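What follows is one structure encoded as structure tokens, with my remarks underneath.
The complex is shown incomplete by one protein chain, all other protein chains being positioned as in the whole.
Then we have chain A:
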Amino acid sequence: MEKFPLKGTTLSNNTIPQNHQHTLTTYQSVDTKVENSDDVYFVDDAQSRKRNTPRDSNLSSDDDMLEVNNTSSHHGQNTVLSEHIRIDDASSHISVDSDDIPGIGQYDDFHTIDWQRDIARDRMRHRYIVKKKHDSIWGLIKGAHDAWSGWLCVLLVGLFTGVAAGIIDIGASWMTDLKFGICPQAFWLNKEQCCWSYNETTFDGGNCSQWWTWPEVFSQSKDGAGPYMISYMFYIAWALLFASLSASLVRMFAPYACGSGIPEIKTILSGFIIRGYLGKWTLIIKSVGLILSVSAGLNLGKEGPMVHIACCIGNIFSYLFPKYGRNEAKKREILSAAAAAGVSVAFGAPIGGVLFSLEEVSYYFPLKTLWRSFFCALIAAFILRSINPFGNEHSVLFYVEYNKPWIFFELIPFVMLGIIGGVIATLFIKANLFWCRYRKTSKLGQYPVTEVLIVTVATAVIGYPNPYTRMSTSQLIYLLFRQCGVSNADILCDYNRNFTAVKSAIEVAAAGPGVYKAIWLLVLALILKLVMTIFTFGMKVPCGLFIPSLCLGAIMGRIVGIGMEQLAYNYPHIWIFSEACSTGVDCITPGLYAMVGAAAVLGGVTRMTVSLVVIMFELTGGVRYIVPLMAAAMASKWVGDALGKQGIYDAHIGLNGYPFLDSKDEFQHTTLAADVMQPKRNEALHVLTQDSMTVEDVENLLKETEHNGFPVIVSKESQYLVGFVLRRDLNLAIANAKRMTEEITGQSLVLFTNGNNTQSHSPPPLKLKKILDMAPITITDQTPMETVVDMFRKLGLRQTLVTHNGRLLGVITKKDVLRHVKQLDNEDPNSVLFN
């Protein structure tokens, strides 16, 4: 029994796993050798014969292989035979790439991709192109095109991401100001642009005669209760209009455009297929909906969805290059670069974008992708900067330039800010998750548009009376980040300053009544923003989280900063201030505290560290604040990790049950592969045999089961493994064969072997060796799950086969692993969806 499979074709069982890598690199010259053999498959394959013509081309891999052949051909019959089989194995990978069966290599909706298979396919394709390069000029051009297509693709993605971001920025800032009034001479200008060349104004901007507020449009008066009510009504009405448009456009045209998109992008980049999630309609509706929902004054930002928009652009452009469009694993390289471009344009932080892609969203991030992301982020930032959407020479509204030193003692309040930020962030995550779960399970989820309208009305009605919540969130962040100076006339800067001093020295001064009023308003704004953001994030409109959390942190930081400043003013001789503050100049900058606080809350919410700090210092253009930002981000992350396990994106991935195998978690249990694998004890394993099943049998199996793939074995008795075949490929191949050749009937044998059979039945056999994966990853049943989980993460597997004494025992899929992890963490394993 044991000896039997060593004869004949099944020898491949032993030789292939070890030699797989080797044959993959060297198959081509061997084709030449076997060309004259009576192997039916090769005679059929016109492509492979064509490939054999340039025999004299001396690639290094060819040389290697010839050597191997020479040495091994001294051995007996067995080795020669095994070589034949190996050749076929390699060729089976090529044929996956060949176009004879349409649709092979693609995936269905909500399926996990097989990184190994896709990367192997790409390697084959690449090798083929390199080989052809020496044949003709056309081959050379093709090779060159192939080499630069990745860079070209990310260039296009960067270009269009920059343009899209510019459109969104300009559109949103115009529409936001539409809530307050209009510029009658040039309706397309927002308030600041409208008053661009207006002379002799007091700076609070209230009386630029070219900008008409809504009460001015209808009556002549400007102040008083009546006009205030008109403004109030217009504010609410516009907000309602924008929000309802946004919600209904999303509902009508592209439901996938709602939300921030980052949890889904993370899942997609980890190797999941969501058809239509990165499509054209999603792109259009997300961009338009984003402009509308930001303009509605809701507590949401456009920065997170920008990542989704960039990924849509990446996906659309990858279809121009079949290398990426037809290969899901390769496509993810472009998407990673696009995500970097998204953050790059969102914050004007190209390096921060690359690091964000690396730290937060990407799963598979080789150096090549890093460089492409770098380039893509650079192009996108450059384009947005040339569009200059805010007229401030920067790509974000709240760019501030700081050059003040900080004193060592200030690290303590910075760490404190980090701690408070972590607490606020955890509070936010827990509350938001509770609310989202409630929305998912209760009747509330049936009224998505109504919900948006109610939240909008509430935000507008409560927000309008407070000037800090009335203005757009980006403007508020800008105000909080800024230093008090002559150009900042907000009540936040109402200090009793001596005006005779020179301007550059903005010394510590006693706070005037305006500052105290501002603090109260800011506290109210903090509470309102926190509560409303909890209800807003997760609504069915495009909504991001970066800006609201930055804003929460900035409010908190500014309040603490003002507190510290007044402390230093009132007690300038305490030892902590004694060195720096004795002169009264450049002592404490409240704006810096706002920035550190913003970083702390954002860090607590998303659990980013490196990328967050880089984004923040790219926002301020000051390298000297890296240490304070790092301290705050670290403290916030620790507090956040201590109070709640996950960041908001991971929590939302968990809530939706996306099949995301987090590489951050450690698997600490002692279970074995045998405990996890399917089928369980008293169920049958559905398999195919390599040469004894008819088409009818296979079709019945496909009908009765719902597995996404089937192991192929030698025979039911021996259970020796041959390979693995995917359900989708099987379906396609059978359908294709039935269409192409009439003779295939239900009685035809399905052969996964070479087909050197002698029996001549009336119906010709259906040969499916091409779609068979002869090198599936296998483990033994005693493998600890730690190792298995590691393999799934690092190799990006879709499934692995479990063997015992060399016989097939079962299958472990990614879904099984995810369920197992959930089960061991005492969570409901059925919450894992799809796959």
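Assume contacts are C-beta pairs under 8 Å (C-beta built on N, C-alpha and C of every residue); 3 or more make two chains touch, one makes a residue touch a chain; residues count from 1.
Simple rule for what comes next: contacts and distances are computed from a predicted model.
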Hidden chain of the complex, named as in its UniProt record, picked from "NTF2 domain-containing protein", "Pyruvate dehydrogenase E1 component subunit beta", "Vacuolar protein sorting-associated protein 51 homolog" or "Transmembrane protein 9": "Transmembrane protein 9"
Residue among A:Gly224, A:Gly445 or A:Pro465 touching the omitted chain: A:Gly445
Touching the absent chain when the full complex is considered, from A:Thr161, A:Thr176 or A:Gln193: A:Gln193
Omitted-chain contact residue, chosen from A:Trp281, A:Phe382 or A:Tyr516: A:Trp281
Selected residue (touches chain absent from view) among A:Gly226, A:Gly485 or A:Pro679: A:Gly485
Full-complex contact with the absent chain, from A:Gly391, A:Pro465, A:Pro679 or A:Gly746: A:Gly391
Contacts of chain A with the absent chain, listed as residue ranges: 166-167, 170-171, 174-175, 185-189, 193, 196-204, 245, 248-249, 251-256, 258-259, 264, 274-276, 281, 284-285, 288, 291-292, 387-388, 391-393, 436-437, 439-441, 445-446, 448, 485-487, 489, 494, 496-497, 499-500, 502-504, 514, 538, 540, 652, 655-657, 833
